[in-house]
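Take a look at the following structure, please.
Only one protein chain is missing from this complex, and each of the others stays in its spot.
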Amino acid sequence: MTDTPTHTEPAPAEDTWTLAGRTLHSRLLVGTGKYKDAEETTAALAASGAEIVTVALRRVDLKAKDNLLSWIDRDAYTLLPNTAGCYSADEAVRTLRLARELGIADIVKLEVIGDPKTLLPDNEQTLRAAQQLIDDGFTVLPYVSDDPIVCRKLEDMGCAAVMPLAAPIGSGLGIRNPHNIRLIVEQSSIPVIVDAGVGTASDAAVAMELGCDGVLMNTAIAAAKLPMQMADAMKLGIEAGRKAFLAGRMPMRAHAHASSPTIGLIE
Amino acid sequence: MTDTPTHTEPAPAEDTWTLAGRTLHSRLLVGTGKYKDAEETTAALAASGAEIVTVALRRVDLKAKDNLLSWIDRDAYTLLPNTAGCYSADEAVRTLRLARELGIADIVKLEVIGDPKTLLPDNEQTLRAAQQLIDDGFTVLPYVSDDPIVCRKLEDMGCAAVMPLAAPIGSGLGIRNPHNIRLIVEQSSIPVIVDAGVGTASDAAVAMELGCDGVLMNTAIAAAKLPMQMADAMKLGIEAGRKAFLAGRMPMRAHAHASSPTIGLIE
Amino acid sequence: MTDTPTHTEPAPAEDTWTLAGRTLHSRLLVGTGKYKDAEETTAALAASGAEIVTVALRRVDLKAKDNLLSWIDRDAYTLLPNTAGCYSADEAVRTLRLARELGIADIVKLEVIGDPKTLLPDNEQTLRAAQQLIDDGFTVLPYVSDDPIVCRKLEDMGCAAVMPLAAPIGSGLGIRNPHNIRLIVEQSSIPVIVDAGVGTASDAAVAMELGCDGVLMNTAIAAAKLPMQMADAMKLGIEAGRKAFLAGRMPMRAHAHASSPTIGLIE
Amino acid sequence: MTDTPTHTEPAPAEDTWTLAGRTLHSRLLVGTGKYKDAEETTAALAASGAEIVTVALRRVDLKAKDNLLSWIDRDAYTLLPNTAGCYSADEAVRTLRLARELGIADIVKLEVIGDPKTLLPDNEQTLRAAQQLIDDGFTVLPYVSDDPIVCRKLEDMGCAAVMPLAAPIGSGLGIRNPHNIRLIVEQSSIPVIVDAGVGTASDAAVAMELGCDGVLMNTAIAAAKLPMQMADAMKLGIEAGRKAFLAGRMPMRAHAHASSPTIGLIE
Amino acid sequence: MVQDVVVNGEHHAVPEGSSVADLLQQLALKPEHVAVERNREIVPRAELGNTTLSPGDTLEIVTFVGGG
Amino acid sequence: MVQDVVVNGEHHAVPEGSSVADLLQQLALKPEHVAVERNREIVPRAELGNTTLSPGDTLEIVTFVGGG
Amino acid sequence: MVQDVVVNGEHHAVPEGSSVADLLQQLALKPEHVAVERNREIVPRAELGNTTLSPGDTLEIVTFVGGG
Partner (left out) sequence: MVQDVVVNGEHHAVPEGSSVADLLQQLALKPEHVAVERNREIVPRAELGNTTLSPGDTLEIVTFVGGG
């Protein structure tokens, strides 16, 4: 051991972030769709460590025995109502006003779909709806394309975050255009949350290594063979990617660089 | 909650693996080179959670105040002597016999370099050295190209694992040819450890998602801005990738698939 | 030669395409910017085989000796005025009305930029300008993001083609998101022309193999060390990609498939 | 036109290359396997413009009506006998000695397979066979992994070229590891020919843009829906990639760079 | 006497003079678990009791379900 | 007597009563190579000759240049 | 009298005293289109005529076929 102690690396400060005034510890946001039942949903949510979970608004099923609001832990999770299935600004606004009447609309996920096959967002309608909702007092988290121009407009408008897609909803294709996500991160002063298209843990890690603030996913967990374990994997993948981003990765080299000393070799 | 409890996902069994007769809990193996000093090395090793760490054999530095063996925790880590800097089978064998004389050669990392610029392995010399070492009673972990044919020869010869590279040593380029790594994993009945070329946490996660048993790295941690934090990130990345592999990822889809119900929409 | 002649592959029909009522033989559209002088521009245009070339509208330089219109071969090339430098629908419309007054506006390239650093298109303003121009009788070729939703809106509006980007203007990064380009090709019944971001001949070939009808580029040729030769390379790359698309490529296989007989081996 | 003529780009010199003492105009080498019949083979060879074509050695089929040597145009093509199907150095040497007895072995393609599923080369056996063949007076073109170390050994041994794979034979996966191909090109003073794995025209263009001297393929043409047209596409793709390589591509930029003047805008 | 109203696209018979609250009770729905639109106008929760249904009223009664 | 007009952002002195066509000639510009806006209104080519300039007129005179 | 030889793995009866050249003729094979191994030894083309087959000889007769 050298006699003079060297300057040691400081222990990292607790890594929290702020979304719409909330201080969050988890950077993983999850959906509640596609699960077998309430039990599996509850288990996967717990394993994910998520603090914010999305829900959809639908007509009541008069035959249903239970209701999501009767079993989901409102103390553990902030519910984030989405506008899945809306194809126009008006439908989206109407949907979220009903959510607000249900008393659950502190923050809302705006999602205006442009095509049933790709479920890609209609950014033009999304911009229109975002403006109406902000004027109406909502705190808006919009799902959008990986389009830096649209993201800046939404930020300038007053959205609480931007949520560009990694790939089409439910495709599991991972981040198709890291270059655009990086441009969005570079320009944004509000949180950037990758939403949709993540397929496995390394995809989530990549999103964090690009500098994103969080990742929102549903199918990647719900459609895994073992959803609980995948929820845990995603939680770890996001922590890994975030820590790697903060640690500052090594530079890439076209050629090699020895990791053992190149002097003192026996002759 | 539904009245009839559904079949719930079983808690995952403890995920250990066996390398050369050792039961291991960590799938991250790390090098001890390129650190500022013993203190930084010790801190990074601890953060990585590694159980096996590589060391190099060199002429004693008569001016050095301390010696690695005087400060490294032999109870916490199994030392894995490497043959870094060797360009022939004979040099590698000679080096490991000296390591054995030092009393530290239960398992050895065989590495025969073919070129100083790329530090890529000379697989032909590696095969020759592996045979000599096995005949000589060593337990051999060879560093090789991502070449399924060479890997199978090394397995048939009796190596305890194969360690194909992700990319050139110290390049941080990540897994350049996942297709080959997958072929190696498919065919191997001994552990497959990706060795060299990993640059960040998502690279490590990808290696595990491909089905590898472990990852060995040095520069990616030592050359990060904050080595301790990167060591932690790598630990998490490997756990994330491993859990995702075991959880069984969702299939990729060319198009989209809604995560919210497509019925019950308001009209 | 076998006695019974087999059914032979028919010679391919001449591969022309139609853009805004014009029958074209070349699928390469080129810009006229960034060249050293008129001479180099002329030589590169000739080498490219392009039939349509873009031009920009700017204030006359009272000191300039010559004028593009005095040396460009109007019989050989259809001039396609662009709106480069416009950041709003109004500026773009104003610019193209001036182009029309100059008597050169049979077809126009609409380009509304959203950000000076990325030069990415402002699709919202582009949609607005496209509608105004179509109402005003223009034949519009809009430069847009690789966004299938925006592309379909522009097609429904009556644009003569859609021109999604491969990557940011002048970046030479190639097709960043082939998945989106493929979705756009699948859905479009008007020509799809990849515009901007191509860097080398293989990028152009990939665009054609994805099923695009044409590629528009400028920097990739003008900023090459030898522009004339690169223009020729691009011409060939586009022909190669188009022919490969029409020929129907072999399927990809995860494993191998022998190209020599596996029977009749000597023993 | 400016008064003072500028220095114009010189017309490119004829681009020939030398392989084993032969001056060649085509950089596309093709196989003769997997075609429907002699007629289709002949048509595809003609369309490819190849000057060198591979053939395999097999037991005579006593029922066969015709023989390849009776219909292939020996004046148009140099036949390159391969050792497809050989799993050892001895088999390969034995096969090529028979080829020599047939009077067709001026240059030979050495191919020693290590595994029937991947058909990946056994580089160790390939090195052994190459030495025997060179000692025996053969001019050897070895098919090998994309392994720079093995390629240099083969060059030092006296091979006339090295032929690293793009991907497994017949997989059509394209160049899986461009980084390795680039390293091989950088270090080699003999021709580098990418052999096997190419799937479409852009793959061939990429190989040439990496600086390779040629590409050898069979399945990509023979297994296309329209082999003749794909042969033509490959011919063009290779010319495009080669010309782009010689023209010197533009640098890649993380951000954008305007292709139209940024001054003189109307106000 | 009963009257006919449309609930989530289906016809329902409700006693004359019923309020929206009465309807929810009839349907065994907890007011705090739903939001209601009557003829495309939201009925505030506080107004459920004193909002009387008229023949032909169209109601949307919604709640939250699992979604992504 | 001369009067002052602004051409592409710069002041120019032109004889009183000059038309846009006169200005183009003074600037040695071929009418078929340019388009002209006068006070943000396009001046059709046919009108160049009989469009008289007034003091303070702002003109944009544009043409085509190389662009991508 | 005939004798038995193995050609490419199959038994063939050839007249006693036949040469390899005789065998090729019997099999309707052009000598310039094939190469021949007899008991794993190459038979040079020039020797085909004066190489007499013995009972039990194993012959490999090969030619070129399409391959990649």
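Going by the order they are written in, the chains are A, B, C, D, E, F and G; count residues from 1 in each one.
In the analysis below, contacts are C-beta pairs under 8 Å (C-beta built on N, C-alpha and C of every residue); 3 or more make two chains touch, one makes a residue touch a chain.
Keep in mind that this is a model prediction, so the values were computed, not measured.
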{"item": "Touching the absent chain when the full complex is considered, from B:L24, B:I169, B:V185 or B:V206", "value": "B:I169"}
{"item": "Where the unshown chain meets chain B, residue by residue", "value": "31-35, 41, 54-60, 62, 67-70, 79, 81-82, 84, 97-99, 101-104, 169-170, 196, 217-219, 222"}
{"item": "Residues from chain A at the interface with the omitted partner, ascending", "value": "258-261, 264, 266-267"}
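One rule holds for everything that comes next: only the chains that are shown with their structure count from here on.
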{"item": "Taking each chain's C-alpha mean as its centre, the one farthest from chain C", "value": "G"}
{"item": "Whole-Å gap separating chain D and chain G, where each centre is the average of the chain's CA atoms", "value": "35"}
{"item": "Geometric centre distance via CA averages, chain D-chain A, whole Å", "value": "46"}
{"item": "Per-residue overlap in chain D, given as positions that touch at least 2 other chains", "value": "31, 33-34, 56-59, 61, 82, 84, 98, 118, 120, 169-170, 173, 179, 196, 218-219, 222, 254, 258-261, 264, 266"}
{"item": "Residues within chain G bordering two or more other chains", "value": "9, 37, 60, 62, 65-68"}
